[in-house]
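Removed from the display is one protein chain of the complex; every other protein chain stays in position.
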Amino acid sequence: MINKKVNNVQQALHGVKDHMTLMLGGFGLCGIPENAIAELVRLNVKNVTCISNNAGVDDFGLGLLLQNKQIKKMISSYVGENDEFERQMLSGELEVELTPQGTLAEKCRAAQAGFPAFYTPAGFGTEVAEGKETREFDGKMYVLEPAFKADFAFVKAWKGDAAGNLVFKGTSRNFNPNMCGAAVITVVEVEDLVEVGELDPNHIHIPGIFVQRIFEGANYEKRIEQRTVRQKQ
Amino acid sequence: MINKKVNNVQQALHGVKDHMTLMLGGFGLCGIPENAIAELVRLNVKNVTCISNNAGVDDFGLGLLLQNKQIKKMISSYVGENDEFERQMLSGELEVELTPQGTLAEKCRAAQAGFPAFYTPAGFGTEVAEGKETREFDGKMYVLEPAFKADFAFVKAWKGDAAGNLVFKGTSRNFNPNMCGAAVITVVEVEDLVEVGELDPNHIHIPGIFVQRIFEGANYEKRIEQRTVRQKQ
Amino acid sequence: MALDKNGIAKRIAQEVQDGFYVNLGIGIPTLVANYVREDIEVEFQSENGVLGMGPFPFDGEEDADIINAGKQTITTMPGASFFDSATSFAMIRGKHVDLTILGAMEVAENGDIANWKIPEKMVKGMGGAMDLVASAENIIVAMMHTNKRGESKILKQCSLPLTGVGCVTKVVTNLAVLEVKDKAFHLLERAPGVSVEEIQNATEGTLVVKGDIPEMSL
Partner (left out) sequence: MALDKNGIAKRIAQEVQDGFYVNLGIGIPTLVANYVREDIEVEFQSENGVLGMGPFPFDGEEDADIINAGKQTITTMPGASFFDSATSFAMIRGKHVDLTILGAMEVAENGDIANWKIPEKMVKGMGGAMDLVASAENIIVAMMHTNKRGESKILKQCSLPLTGVGCVTKVVTNLAVLEVKDKAFHLLERAPGVSVEEIQNATEGTLVVKGDIPEMSL
């Protein structure tokens, strides 16, 4: 068993520098790497490019880095629900590359799996396809999208072991597995770091080979963005 | 819950005809759809094209269809261990398209995921790339490979439910998940058809949306090709 | 009387057929789930990674790790599954989802749709909408027929940046059900008490009216 365990978030983020490209898992505030984000704020790295489906909310998630003016460029599919994000984008302070969500996921998966680029129908005929190569296959038009190139991927899993094997829970899975192995260094934080051998080999979502560093995160807030409930009759 | 359950292998293979293209899961004899293969022999469909990593052995797996001269063309990565396959290929009776194993898997996944084609480095500079489009990305050469187009996919899973959700066991997983949803109709046989709700939603390998028909297979032989053991000291 | 959001959702629910996998967008589309007939089997897919969504959780039972694409807490039905984003869009791009219902700012008579950006004013982002409209073969748009200033959103040509081209098959608004084909909006049904003339006046795009147009039955 190849040991990927590091002792804390400081060790986990060792080597993160200004101007790097960072991938961060999560959908809205669900499944975001809370500990890595807090450490990025503490490190105060500047001019980073963040690849993340959303940018959190004003005072949580990647919103914290936006408030702190650490982000030069966001690559995301959805801005809604984050006023500061929209403000920085519309004012031109923040560079934003809006990417269809499925394309965003596949650009991660392509990097993970060694594909240089792929053809997707998403965005054909829209401004997303401007300046990009397009091509017809079987009468349908596709856009060529390159794989992402990132320095670090920050991933949040539910359970993991020192071998780097991961299990995700519910919809907090989202982009997290696709980002594993998609950057030079994949850093995973888990809620529960279990003994090696405890996870069923049939039910490991991400094998440890895609992971470089793993640690157990502290104090997950797991904030809910839209608490929607019904009343018991 | 959308019900995919059919009562038996006959119903499951309804509509299979001569000249069709069929995908079959399995690696060697591990994880092959034994019941579907037996029914294909019984139906005696002719001139089919089979997409399968291997072609079984002389008297088991797809070897049964080869013996019965039902196969016009095999698309596989590996012929070894099947004398009849090698004989029919070298004599020209059988058309064979040898495809690198990773390319074979990805041609399935591309069909499943709606990608028309993809670039892979495998086979560049070899006869596999002859007549195919090649292209350089970042100084490395890639071959453009189209997604498979198949009429039926025959898949073997360990457990499944009527909603079509699947769980695989060990290395009998192999190509099976990648073939789900990669053909017009995906037919799954399972060793154990469990109640809907019994499978943990976090640990379903293939969601039912990729499956059209499911049934519990009978009398699995699960033959071992290379029984290798060590002695207890 | 023009429909409200729930009325639009109720009418769209009639388009949902037995055995359909359905993706519901944010807004009015989310409401459609409330009105689907109970005697048919339907599964709802949400692009953030869940198939087999159920109703909202009871108060106190919400789980931060189980949400829909609108970031709302949800529950799951028996037979549900969770998966990663790449797999979710494999379902969408691979045409495994039977019906996509989404909102729009504008639709055009050639099937174009715009719903993600107002240049220099508002940018929500396309989320999964561009993937959905580029891949789905059965796309129903839920929207208001006109904007707050009374201007038509059912247009000859979209003025806003597009989400997808030539993809919308049907539009259900507060006034009408429209089929989009042959570069025109074909009027299929009127909202209860709404006249063809009212619909015509609210429609900038080419409107084809053939024979008697029935009222929706809701």
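Residue numbering begins at 1 within each chain, and the chains themselves are lettered A, B and C in the order written.
In the analysis below, contacts are C-beta pairs under 8 Å (C-beta built on N, C-alpha and C of every residue); 3 or more make two chains touch, one makes a residue touch a chain.
The structure displayed is predicted, hence computed values, not measured ones.
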Who does the absent chain touch among those shown? A, B
Residue among A:E86, A:D161 or A:E225 touching the omitted chain: A:D161
Out of A:L43, A:V196 or A:V229, only one touches the absent chain, namely A:V196
Consider the whole complex, including the chain that is not shown, and state which of B:T21, B:N35 or B:N174 touches that chain. B:N174
Among the options B:T21, B:N35, B:T120 or B:N165, which residue touches the chain absent from this view? B:T120
Can you list, in ascending order, the chain A residues touching the missing chain? 1-3, 109, 111-115, 161-163, 165, 181, 196-197, 201-202, 204, 207-210
List the residues of chain B that touch the chain left out of this view. 27-31, 53, 76-81, 86, 89-90, 96, 98, 100-106, 108-109, 120-128, 158, 168-178, 205, 222-232
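Quick note on the criterion: only the chains that are shown with their structure count from here on.
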Would you mind checking which chain's C-alpha centre is most distant from the centre of chain C? B
Centre-most chain [mean C-alpha coordinates]: A
Between chain A and chain B, what's the gap in Å when you average each chain's C-alpha atoms? 33
Distance between chain centroids, defined by C-alpha means - chain B, chain C (Å): 36
Approximate Å spacing (C-alpha centroids) for the pair chain A, chain C: 28
Can you pull out the residues of chain B that are in contact with at least two other chains? 114-115, 201-202
Quick one: which residues in chain C touch 2 or more of the other chains? 82-83, 86, 89, 92-93, 135
